[in-house]
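Of the protein chains in this complex, one is absent; all others appear in place.
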Amino acid sequence: MNPTASTPREAPRTSGAVPTGTMKAVLKTKAGPGVEIREVPIPAVRPGQLLLKVLRAGICGTDLHIYEWDTWSQNRIQPPVTIGHEFVGEIIAVGAGVTEFQFGERVSFESHIVCGHCTACRTGNGHVCQNTRIIGVDVDGGFAEYAVAPAENAWRAPANVPLEVQSIMEPLGNAVHTAFSGDLSACRIAVTGCGPIGLFALGVARAAGACQVIASDVSPYRLELARKMKADAVIDVSKEDFVQRVSELTDGRGLDGVLEMSGNAKAIRDGLAALRNGGRLSLLGLPREEFGLDWNKLLVFKGVTIHGIAGRRMYETWYQMDNLLRSGSLDVRPAISHVMPMEKVVEGIELLRSGNAGKIVLVPWGQEG
Amino acid sequence: MNPTASTPREAPRTSGAVPTGTMKAVLKTKAGPGVEIREVPIPAVRPGQLLLKVLRAGICGTDLHIYEWDTWSQNRIQPPVTIGHEFVGEIIAVGAGVTEFQFGERVSFESHIVCGHCTACRTGNGHVCQNTRIIGVDVDGGFAEYAVAPAENAWRAPANVPLEVQSIMEPLGNAVHTAFSGDLSACRIAVTGCGPIGLFALGVARAAGACQVIASDVSPYRLELARKMKADAVIDVSKEDFVQRVSELTDGRGLDGVLEMSGNAKAIRDGLAALRNGGRLSLLGLPREEFGLDWNKLLVFKGVTIHGIAGRRMYETWYQMDNLLRSGSLDVRPAISHVMPMEKVVEGIELLRSGNAGKIVLVPWGQEG
Amino acid sequence: MNPTASTPREAPRTSGAVPTGTMKAVLKTKAGPGVEIREVPIPAVRPGQLLLKVLRAGICGTDLHIYEWDTWSQNRIQPPVTIGHEFVGEIIAVGAGVTEFQFGERVSFESHIVCGHCTACRTGNGHVCQNTRIIGVDVDGGFAEYAVAPAENAWRAPANVPLEVQSIMEPLGNAVHTAFSGDLSACRIAVTGCGPIGLFALGVARAAGACQVIASDVSPYRLELARKMKADAVIDVSKEDFVQRVSELTDGRGLDGVLEMSGNAKAIRDGLAALRNGGRLSLLGLPREEFGLDWNKLLVFKGVTIHGIAGRRMYETWYQMDNLLRSGSLDVRPAISHVMPMEKVVEGIELLRSGNAGKIVLVPWGQEG
Partner (left out) sequence: MNPTASTPREAPRTSGAVPTGTMKAVLKTKAGPGVEIREVPIPAVRPGQLLLKVLRAGICGTDLHIYEWDTWSQNRIQPPVTIGHEFVGEIIAVGAGVTEFQFGERVSFESHIVCGHCTACRTGNGHVCQNTRIIGVDVDGGFAEYAVAPAENAWRAPANVPLEVQSIMEPLGNAVHTAFSGDLSACRIAVTGCGPIGLFALGVARAAGACQVIASDVSPYRLELARKMKADAVIDVSKEDFVQRVSELTDGRGLDGVLEMSGNAKAIRDGLAALRNGGRLSLLGLPREEFGLDWNKLLVFKGVTIHGIAGRRMYETWYQMDNLLRSGSLDVRPAISHVMPMEKVVEGIELLRSGNAGKIVLVPWGQEG
């Protein structure tokens, strides 16, 4: 687990000149709302790291929170920091001690930099490492022309999917982790909340063998994307009763699993109510308040299980995702609604805020062609 | 699965005269608080049933609810009904079609009479059958001189434990089911709430291989019983901070599992907070209100699992319990605080209400010697 | 679990006259090779049973063994017995105590009649009941114009699949049980042996979310059927090296699971060799001799798991199969190579013996139209 330890230090290995000088990047520059595009030094690659030319990057809801400077951001972010934790890049320099990657390879990234020493890390559960630092949150990220990240976190991007898909493997991994935290094969699954990860989850559940995949949301725009992701049925919960519709759609059998992506109190309560006895709800959505629920009726008497889902299993989730993408059984392109220049990042963030978007992918400066 | 179906109808098999006439029994006679001791007909044994002379019976919290005529009881109970769903008896008549049991055997009972036809029943999950009827709640129970119950629900009582223990296998099974719903071997386990089932769970977790067993409650009386059940540590949460004490007791590692027996909002929140990342909380306690909690911090970011626990697995739980009792590795006698005549059932119920009791066992009329 | 016990005995419920007199049936009439078509009495429906007009029936390898009168048959079969344990029928009479089915419904059958009382049965593992009796082996079966079987064993046939598929749910269930005994979603799976159950398993693995499905056999005929079942790749092990081909097909990653359907020593050894470390081999195929293998290299050092697979989980497997069929994600029609009159049962058995057949389905007398 420490194969680099005895490697003599050396200059980064490249197949040409490592870029120096400055680059454009999207930074949180100060405590308060907003982000700025700035000219900053191109980062130096350190041992164990990769230096990348960023090819595409996705906007995450977390980026919106940082932009808005919500309470979580105020407690967590220490400006200045380059944001962006979903991206794909081409390796242009390889740090000392890195043996697994080479110049020119195209890689996507796990955003969690874990300690490797805590109980979680030492038992195959790095996704809940107690000392996690996140790329684009705690260290500089990928909304920039160039980025550095640990080789440990790199994943060779499947060559058969377009750059835009390669750039959003991190959030796709959230969907895979949520879906795979319980049975899928031959199961009836609902995805509550059709933001980008919910849309991904629809495709994941289907590709992983669910026999029925139901989507719910309040946004007609997102429900339309859910249809494009080939949901068997979509439920507009602003107009229809989720529990009753699920009962009809499942011939009264109920759901085997709910993949909860909204964090909405009613969605969670209704999701639990629509489960068959013994079913599971996997919770990735982040509730905004401490809402209650009828524990006895929804959980105890039904023998239901709730899984809290953090990050992606490192790296089972990535192998599963890679298999789904490479085999062609999973196509998430319909969930990517916008591709726009990174220069327009604020416009993208505002668009995400409006709800009238699936996943938005940014094209860095110089990558437009 | 229906081996009795073609059996010709016959008189009940006994080794002597089946008792006829009347018996004493504890009944819920009308909609409203209280219970009454009445003289009622000795029940006739029907096909598939056993007729028993009741030897001992335990008082459950549910009996208290029925006595108090709480909301749940008002919606569920249809008087008159003989209460009592924890009991052991001696078989004095065997209904037609019963092949597995004989006159004279001593049997305890699973209280859930399940339909056998729903998805849960047909997939080994009868404990969450949608059509469950409960002995002593929906049909006449065991607080009486005699009782009938389906042979399907009978369990040959281990001969190496006293009558009092044989009579409380049903609630002991709740403890076993809760404990066994996650890992136990070499695990750090806390039991929150030291009523009778919590006390049982302390012994179960220990016997099943937990390496550390911690008890919490607010009642000095119950914490003293927890000590007698050999908890490694007890936490009086009226005086001590649960999360901090657990951290000290586990050298900062946190709990692998919480067996929640109180239904108390603070106990559940603290239980989740005291879990290590990736741990599990198994919830048997029934919350009285729809309290909220910090879902993100306590559940999602930690990757925690919550299991709702209903009844006992039919009949894995009984095999596990039987193994623990027969091998002598589980001794729950210290949790049985009182043995009293069934004539004093109201006194027993009031004692249970006071909190100054562990499990209370009743001795039917004629069994005092 | 014994809801019929108190039901008064009654005449079978029908919507018309129950057929009486005689019918044609395929019987093992004596100890020795062969089967005979005979005129026998139409069976009477007893309590808990259903009487069916048989609509279609599948020939199983077991029927071939009985026909050949192999060692197993000599030890097990007690002539005379009507053979056939894969069939679908229309209910024409309902025995006393049956509440779940009605006249006119179309049902398929689980062939294992289990005791309901042993540990396996009482813990949701009826498929390994110690007292199993098998329809068409130990009791009269379905190669006949009419048949009776326990209602407990009946499964409402999915209406969206043709009669031929409805008739082979029993062996399809073997494939589902084998496949579902380990992970499938996003997994690389090989099916070794493309007889009917192997062919079914190809479709099941795909429908259940496997990302790559590889078939192997020595018969060009069967490999062609495997292609029709949409295997990603087929390996003719009479000409190609299985382990090497799998390595190429999986980019050196190896298999996550092998569904072993041949019982062939080399197939099992090669299957283990082609697994990734930590993979699983699920063994439904019945080896004909006590062959050895390199336990250390193939099993211990690789941390591999071998599952012995018997029957179908009762009734998880049926729910899974039902879901796959009803949703349309599983289409096994290409695996049904022949449909022929039951009158030609011997011809069908000989065809099965030749290896130049997938599943062969028989049409009883009077059902030809």
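Letters A, B and C mark the chains in the order given here, with residues in each chain numbered from 1 onward.
Basically, a contact is a pair of C-beta atoms (placed from the backbone, for glycine too) under 8 Å apart; a residue touches a chain by one contact, two chains touch by 3 or more.
Bear in mind the structure is a predicted one, so any value in this text is a computation, not a measurement.
Residue-wise, the contact with the chain that is not shown comes from A:126, picked out of A:89, A:126 or A:334.
Check C:65, C:302, C:326 or C:344 against the missing chain and you find that the one touching it is C:302. Among the residues A:58, A:97 or A:141, only A:97 touches the chain that is left out of the figure.
By the touch rule set out above, chain C reaches the unshown chain at residues 119-120, 125, 127-130, 253, 263, 276-278, 283-284, 286-287, 289-296, 299-310. Those residues of chain A that touch the chain absent from the view are 1-6, 9, 46-49, 95-97, 99-100, 113-117, 119, 121-126, 150-153, 313-316, 318-319.
In the full complex, chain B contacts the hidden chain through residues 180, 184-188, 207-212, 319-321, 323-324, 326-327, 329.
Criterion: only the chains that are shown with their structure count from here on.
Not a single residue position of chain A touches two or more of the other chains.
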